[in-house]
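Just passing along the structure, written as C-alpha cells.
For this view, one protein chain was removed and the others were kept in their places.
Chains: A, B and C, in written order; residue numbering restarts at 1 for each.
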Amino acid sequence: MKKHTIESWGVRVSVAAVLTLFYFFWTHNHNVSDLAVIFLLAFIVAWGFVTTQTFPRLTPKRLAYSLVYILYLFKEIIKANLDVARRVIQPRIPINPGIVEVRTRLKSPIGRMILANSITLTPGTLSVDIKGDHLFIHWIDVTDIDEQKATEKIVAGFEKYLEVIFG
Amino acid sequence: MAIRELLGSIIALIGSLFLFLGALGIVRMPDLYNRMQTGTKSTTLGTILTLLGIGIYRLEWLPQMLILIAFILATNPVSSHTLARAAHFTGIPLTRKTVADKLAEEEHRPIPVEEEEEVV
Amino acid sequence: MIAWFIGVLGIAMIVGALAAVHLKQTVPAIIAAGIVSLFASVLYLLLAAPDVAMTEAAIGAGLSTVIFLYAVYKTRSGESEK
Partner (left out) sequence: MAEFIIHLATFIVLFGVILASVRFIKGPTAADRTVALDVLTIISTALIVLIALFVNRVIYLDVALVYAILSFIGVIAVARFIEGGL
C-alpha cells in the first residue's frame, strides 16, 4: 500500500512537470516564482485527473521503446499520406473498401486507445469501433477478410512496441 | 540562414499540398468512411509539416509549434474515430465497392450499402 | 494579399450563414452555425483582433455548438416521452 502511494505521487509530479514544461515553452517565461505558481496549479490539476492505473511505470526500456515507436509511427504516417495522395489524384479512384475485424493482445485501456489512434493514422485503415479485444477497422484496400491475417497485417507492427510499453 | 528559411518554406509548401489533397479527398471519395480516411490522414500530416516548416523558418517559434503538433496528433484521430462509430451506428451507407462489413455481421444487422453509385 | 483573404473568407461566411438559415434539418444547421463562427474567428484575426478571435474560437466554435445540441437533445427527449 505504501509503494502504491509513492507511485501515484510520482505520476502526479511528473504530469505536473510536463504541464509546467508546456507553459515554459509556450511563453518563454524565465521567472522562477511564476514557474513555481504554475507548477502548483498543474499539480492540483494532476491530482484531480491522474490515477496509477492509467499510466505504466517508467523504466529505461519502456522509454527507449516509446522513442522507437514514435519514429515508427512517423514513418507509417508518411507512408499513409503518400498512399492517400496516390489514390486521390488518380481520375478513377482505386479503392476496395471494407470493414474487417482484428484482435489485440493489449490489456490496458490507454494502450488500446493509443493503438486505435495509431491505426487511424496509418496506411488505409480507420478504426471504427472496439468491443472487448476486438477492433473493427475500415480498410480502404481489403486484401484479407480473415481475422488472423488481417491482424498480422494491421496490428502486429504496433503491438510489438506497445506490448513492451504498456505490458 | 537563407538556406534554413528556404528549407522551412519548402516543408510548409509540402504540408499545404497535403492539406489541399485532404480537402480534395473529402470532395472526391465515394462514401463517408473513405472521406474520413483521407480527411484524417492528410490533414494530420499536412498540419504537422506546415507547422514544422514554419518552426524552421522562424526558429524562435519552434517550441510552440512542437506543442501544437503534440495537441493535433492527440486530438485529431479521436474525433474521426468517434464520428466513424456514430456514422456506422446510424447506418450511413457504404459504397457499392465494399467487400465486407464484419461490424454489421457482429451486430446482426444488414450491411448498409447505398443503392446507386455516386458519379464524381 | 490580406484583402484576398478577407474577400474569400467573407464570401464563405455568407454562404455558411445562408446554409444555416435554409437547411431543413437541425443538425446540419447547427454545424453551419459552427462553421460561420469558425470563419468569423479567422476574419477577426485578419482584422488584427486576436483577443476577439480567441473568444470567438472558444465560445462560437466550441461552446455554442455543444449548447445548441444539448438544447435540441433536451427538447427531443421530452417529445419522445409524451
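By definition in this document, contacts are C-beta pairs under 8 Å (C-beta built on N, C-alpha and C of every residue); 3 or more make two chains touch, one makes a residue touch a chain.
Predicted model, so just to flag it, every value in this text is computed and none were measured.
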{"item": "Contacts of chain C with the absent chain, listed as residue ranges", "value": "1-2, 4-5, 8-9, 12, 15-16, 19, 25, 27-28, 30-32, 34-35, 38, 41-42, 45-46, 48, 50, 53-54, 57-58, 61-62, 65-66, 69-70, 72-73"}
{"item": "For chain B, the residues touching the chain missing from this view", "value": "2, 5-6, 8-10, 12-13, 15-17, 19-20, 22-24, 26-27, 32, 35-36, 39-40, 43-44, 46-47, 50-51, 53-54, 57-58, 61, 64-65, 67-68, 71-72, 75-76, 78-80, 82-83, 85-87, 89-90, 92"}
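Following the convention adopted for this analysis, only the chains that are shown with their structure count from here on.
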{"item": "Touch-based graph of the chains, sorted into line, ring, star, complete or other", "value": "other"}
{"item": "Distance between chain centroids, defined by C-alpha means - chain B, chain C (Å)", "value": "22"}
{"item": "CA centroid of chain A to CA centroid of chain B, Å", "value": "17"}
{"item": "For chain A paired with chain C, centre-to-centre distance based on mean C-alpha positions, whole Å", "value": "31"}
{"item": "Chain B-facing residues of chain A, complex", "value": "22, 25-26, 28, 77-78, 80-81, 84-85, 87-89, 93, 95-101, 116-117, 120-121, 124-129, 131, 134, 136, 138, 140, 142, 145"}
{"item": "Chain A contact footprint on chain B (complex, rising order)", "value": "18, 21-22, 24-25, 28-31, 33-34, 36-38, 40-42, 44-46, 48, 63-64, 66-67, 74, 77-78, 80-81, 84-85, 88, 94-95, 97-104, 106, 120"}
